[in-house]
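Excluded from the complex is one protein chain; the other protein chains are retained at their positions.
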Amino acid sequence: MSKAEDKAARTETRSTWLLSAPALVLLLFAASGPLIIMLVYSFLTPGKYGNVIWEFSPDAWIGTILSRDIFDGTYSLADAHLTIFWRSVQLSLLTTLFTFLVGFPTAWFIATRTARTRALLLFLITIPFWTNLLIRTIAINQIIRNEGLLNTALLSLGVIDEPLVIIYTNVAVFIGMTYVYLPLMVLPLFAAIDRFDMRLLEAAYDLYASRWQVLRRVILPIVKPGVIAGSILVFIPALGAYVTPRILGGGRNMMIGNFIELQFGQGRNWPLGAALSVLLLVIVTVALMFYVRAATRSDSNG
Amino acid sequence: MVYAIEARSTRKVYGSGSFAVTALDNVSIAIRKGEFFTLLGPSGCGKTTLLRMIAGFETPTSGQILLNGQDISTQPPNQRPINTVFQSYALFPHLSVRENVGFGLKMKGRPDAQIAGTVERVLSLVKLEAMADRKPQQLSGGQQQRVALARALAPEPEVLLLDEPLSALDLKLRKEMQVELKRLQLELGITFIFVTHDQEEALTMSDRIGVMSAGHLLQVGPPREIYNRPVNRFVADFIGETNFIPATIAGGVATVAGGARLAVATDAPTGDHTIAVRPEHVRIGAEGDGALPATVGESVYFGTDSHVHLTLADGTAIVARQQSDATGAGVLAEGSRVGVSFADGSVQVLED
């Protein structure tokens, strides 16, 4: 490389960094950087009125991870933690599964319409996607409350004599999360199906495959990247959900997000809150890595 | 003599390591002031690369680019009095035709009144006065091409670079624009460096042609010289159609298979070489009398002329171009035996 070319290349690199610098500084200050401080706080001692005392203590981590140990003497507390973790994971997985089960036919339906209908349907999916999650949760709340629309309708139709108690149960949280995260499943699924060559289907039918075989052996493998993307996009925010379980689950049906918040409110245990957050972040990172792996693998396989 | 543009041992390598592509290899070229110079060569031979270095969009890996004798290799494009007509036109879609054409002058900080005047003048030069307020998307391909030309001409550059400017036009429009470009160049006296891979375009328009292949400049000269005196097989083959015949050269005489002897230039290299003869210089006559014996193959009728395929004694296939006559009486029967000779001075000895 000549000097001039070398200089041009270096100028290019420098301008990339210079132009990105303001964004990176802001992100470092108010997004990425604090994550490291959070990690440090998870090893400190809780202060009496919140915050921390700058003394090393592994208690917070023991309070999260090693709480599984039932011979430890503190298992009453560990039980509560375990229940919350288990509920979070269970509800998130169920939400992911159910959004997929109803999201896949929906995405398929959209992808097989004519161009104009497709654009309209996509827009209709996108509106809830961008609508305030709080408002959508409120909307669901209005429907499933004891005096809500669902019960009022069922009562007046005489289907039930007493209101169905859905609100403040796990079921309510599950319904709410399915409702608010569904667009996150449909959009990537649509993107994957849209790339799918429908003539492959005809070829498969031609070879006397049954509908079920076609779905399993032809369609699913091809739209797999979309399935993975959608699952990740639903699972991650569901696992960290705060608003939906708070409004629909009430105080008794907490998820990790609410439990974390508790440590910074009544719990006054910042290190435990920090440790739980780090744990959540680790789970999410592992899930993301799984996603990247699976996505690149299905890429290289064509 | 001071040249408008000079390239001195210019090399350009893209990428590095095992991904390195040598787009230009030690190209030296000197282009005269006011000349219509054409770079001709197949796709990927480095024409655009050379043009981009003259314009300043790329810096040479080694070697220099000179403008009026001054080294401008490291000058940024906006400081070079050189403008480009891009292959894709690159018209600004958010600006009107008028604003597009006035862009260069505006960037140079010329007063508005002067810009308006120049824009009017240049637009009338390319016959687009009526379209001044349209956006580029509202113009036809040919009109967009004229806007691109007008935009590059408006700042009155010393050198105008045109990278296959006509390749997107249909044949009729293309012919029209060829004439128009030539007229403009003569009228304005600006140095044009024109890139094409269409040999006919190069031959009809240029003062001089530079033939390129695989990053090398093979031959530079006026169209006639390039056509009649190609230096090697590539140039001969790339420009027009040519018959290649193996021969042994000694003392201004080429001996071909069958023993026929042909006169060639006295300074031609001696030994075993290939000689080149254009189809229109091949004469078909009776056998004997020093002519090369040949067998007539297929004749293909092209309207004004026909191509007669012939096979020489050693199996070499050649083509002769014959004027068609109205009656078709002169059509040679397939399989008949004839004698072939070549027009005086038409036999060219190739160095490789």
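Assorted remarks:
Labels for the chains are A and B, by order of writing; each one numbers its residues from 1.
Keep in mind that, in the parts below, contacts are C-beta pairs under 8 Å (C-beta built on N, C-alpha and C of every residue); 3 or more make two chains touch, one makes a residue touch a chain.
Note that in this section contacts and distances are computed from a predicted model.
This complex has a chain not shown, and the name its UniProt record holds, of "Alpha-ketoacid dehydrogenase subunit beta", "propanoyl-CoA C-acyltransferase", "Cytochrome P450" or "Spermidine/putrescine transport system permease protein PotC", is "Spermidine/putrescine transport system permease protein PotC". Contact with the undisplayed chain is limited, among B:Lys12, B:Lys47, B:Arg98 or B:Arg151, to B:Arg151. If you put the hidden chain back, the residue from B:Ser18, B:Ser43, B:Asn78 or B:Thr266 that touches it is B:Asn78.
As for the chain not pictured, it touches chain A at residues 9, 12-13, 15-20, 22-24, 26-35, 37-38, 41, 51, 102-103, 105-106, 108-115, 121, 123-128, 130-136, 138-143, 145, 147-149, 151-152, 179, 182-183, 186, 198-199, 201-202, 205, 211, 215, 236-237, 239-240, 242-243, 246-247, 256-257, 260-261, 264, 270, 273-274, 277-278, 280-281, 284, 288. By the touch criterion stated above, the residues of chain B touching the omitted chain are 55-57, 76-79, 82-84, 86, 88, 90, 92-94, 103-104, 106-108, 151-152, 155.
Just so we're on the same page, only the chains that are shown with their structure count from here on.
Chain geometry summary: the mean Cα position of chain A and that of chain B are 62 Å apart. Across the complex, chain B meets chain A through its residues 13, 16, 59-62, 73-74. Contact residues on chain A toward chain B in their complex (touch as defined above): 1-2, 4-5, 8.
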